[in-house]
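Have a look at the structure below before the remarks.
Certain chains of the assembly are absent from this excerpt, and the rest are unmoved.
We call the chains A and B, going by the order they appear; numbering starts again at 1 in every chain.
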Amino acid sequence: MLLKEWVAMLLAGGQGSRLGCLTKRIAKPAVSFGGKYRIIDFSLSNCNNSGIDTVGVLTQYKPLLLNSYIGIGSAWDLDIEGGGVFVLPPYVGEKGGQWYKGTAHAIGQNIDFIDQYNPQYVLVISGDHIYKMDYSVMLEFHKNNQADVTIAAIQVPWEEACRFGILNTDENGRIEEFDEKPKNPRSNLASMGIYIFNWPVLKEYLIQDSQDPESANDFGKNVLPKMLKDGLRMFAYRFQGYWKDVGTIESYYTANMDLLADNPEFDIFDENLKVFSKSPILPPHFIAAEAKVKNSLVPDGCVIFGEVEHSVLFPGVYVGPGAVIKDSILLPDVRVEGGCLVNRAIIGESSVIGPECQIGYGCNETFNPAEITVIGDYINFPKGVVIEKGSSISEWQDGELKIS
Amino acid sequence: MGIITTTKSEDILKELTQHRCMSSVPFGGRYRMIDFTLSNMVNSGIHNIGVITSHKYRSLMDHLGAGKEWGLDRKSEGLMILPSASPSIFKKNIRFDLKDLYENYEYLEKSRQKYLLLTGNNMICNINYKDALQFHLKNNAQVTVFYKEEICHEKTINELGFWDVEADGRVTGFHLTPSVGEKNKVSLEMIIMERELLMDMIQVAHAMGNWDLADILAANLNDLRIYAYQFKGYLAKINSVESYYKCNMELLDPDVWYELFFKNGPIYTKIKDGPPTKYADDAKTAKVLVGTGCKIMGNVENSILFRGVTIGRGASVKNSIIMQKTEIEENVVLENVILDKEVRIRKGTILKGGQDSPIVIAKKSVI
């Protein structure tokens, strides 16, 4: 029997519907971010940087694309015999199968998977946050406290505290109360949805929870409150640093743009806790004589003839002569033909913007989140299309546009 | 199966081959020279590849590892690094040194493929060897050599040599001086033949004491069915610092860029996991090829930046090749220079080379 100190279970099930047409084709963890990454890269890289060699990825929405992105995990150094990264869709037994109901249900359905490794600890994380964290430091904290459960927590602005699960602790960090989206928060310490459990303890609770027909099978709503009630040793591990949920178009846009600051709070150039990613095989990018590129991120495979300012480009983007890209995000393999104007827009993977289109036209200079223009994946605009600021285009056929 | 061997003395690249072999000289913003040949082979379905290398093998080893990036980290076959028979320093320019292959005769014997592709290590192109093998089979050839038509302007000896080829592709002659002003068929130093025929030739070479395969072929034009396959694409021939510089600069033509990196399949190289390149507010770039992980705060024109290069504020870089992790501090002025890896050019330095004779700065220098 194998015996591992810990394994990680990564919850990547969410469809991420608030990201609109960006998640029409792929699950949220597979959405591109930061010029060459996908959102799940950050969690997987954290695992690698923390010395975790076994990761179960729980997914159900469009699992095939995630499966093919993760592959055998070699991008994150997780292609390890006796460990590795496993995509775990819901299991079909002889009597059929069903989607995961809640976070605890997803882990509960994979007890056998975890038991194979016979781990002392299980780390539960989610695949849709942008942050760098060495989980092994959190594990040390967990061990030193002889804790049953440790929850990573971060201080949020008081005015936002009401949107989070708030942890009220004693002076040693032991959790005394668990306040899910409190109206009058007693603290601003918010749960980051990162948990370390002693596996035998968690297993017992998961089995109990699965037998409770009343339960929503969710960690935050059911399992953790029950554990607290039973008096388990639960501690809050305070994390300092950048941590962002990019769950909405606005937060996604802002988090990308944050990287363009002179000394960004989240530094992808920092060699410490490196972010790994599956790189497409592309040559260095090319910037033509007449092009202008300023205050932007440009990865491999891009070809720029036009003007790019304060924008994030992804691999394989083409910007034609005379095109002007400003304050925008162009996802992988986007092709913007000559003479286009693109302003404060997000353009989805492999979309082609024909010559002289205007996207996000008429934006004023004051930032208004509602005015981000979003074009979905694989959209094909002919010459001269004008898309008004704030639109969201998920389909385009013969001049008819479907605004989602 | 494929074998990549050394055909040139490695001294011709001077400082660039001081601490590395020709195969591992950086090229094109992201690659090592061997990446192109290796990728062409892999893209053409060749998965048993031997690389013959000189004693300066360490950087090549580091680069290739077990061949994972090329899909060659296999239990059976895959990538094999083979020793050269003699240190490159003693090596003359010889068109395929069979001595190197004699040294690795056992490797040839153990391989199971019927056909073998032998190439040098200083030609860079994107070529489909499957087509060439089809040509070889269709002509029922015993040997297929490769050529490219070029108009030659000078009647100087070209050590690569030229093939005389009939309309049906049959080779009838070989010579070292071109016809001026006409199209000549310059040899690409790539050869397809049956593995067992090569083994026979090695035995012959051993008996005769002449190890130059091109000589042996030229002497047996009548006895062997030798055909020549025409390559029509972009070709970079690296045989001096000047040609190295010129060929890198040719990549700044988007058509060449596209052909070399996409035509018959991608070019694989070691993955470094660097972030995207960041252009600052005051960056100014025109006609540049830039790898990942650079930070550009100054002016760059008509140049190639490898991965992880920093260009400081107010710096001006023109007609230059800047290799990996090199740091150009503020207000530096560079023109016609080649900076090797991890060089540091301190504030305010000015370096200008001649138009066709760039200054080369060795690895890890601080200037």
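The criterion applied here is as follows: a residue touches a chain if its C-beta (ideal position, glycine included) is under 8 Å from a C-beta of that chain, and two chains touch if they have at least 3 such contacts.
Not measured: the values here are computed from a predicted model.
Novice: How would the full complex read if you wrote each label with its copy number?
Specialist: A x2, B x2
By definition in this document, only the chains that are shown with their structure count from here on.
Novice: Per the centroid of Cα atoms for each chain, what is the distance between subunit A and subunit B, given in Å?
Specialist: The computed centroid separation for subunit A versus subunit B comes out at 41 Å.
Novice: Which residues of subunit A touch subunit B once you look at their complex with the stated criterion?
Specialist: Listed in rising order, the residues are 34-36, 74-75, 260, 262, 268-269, 274-277, 279, 281-300, 303, 308, 312-313.
Novice: Spell out the part of subunit B that touches subunit A in their complex, as residue ranges.
Specialist: Within the complex, subunit B contacts subunit A at residues 28-30, 68, 252, 254, 257, 260-261, 266-268, 271, 273, 275-293, 295, 302, 304-306.
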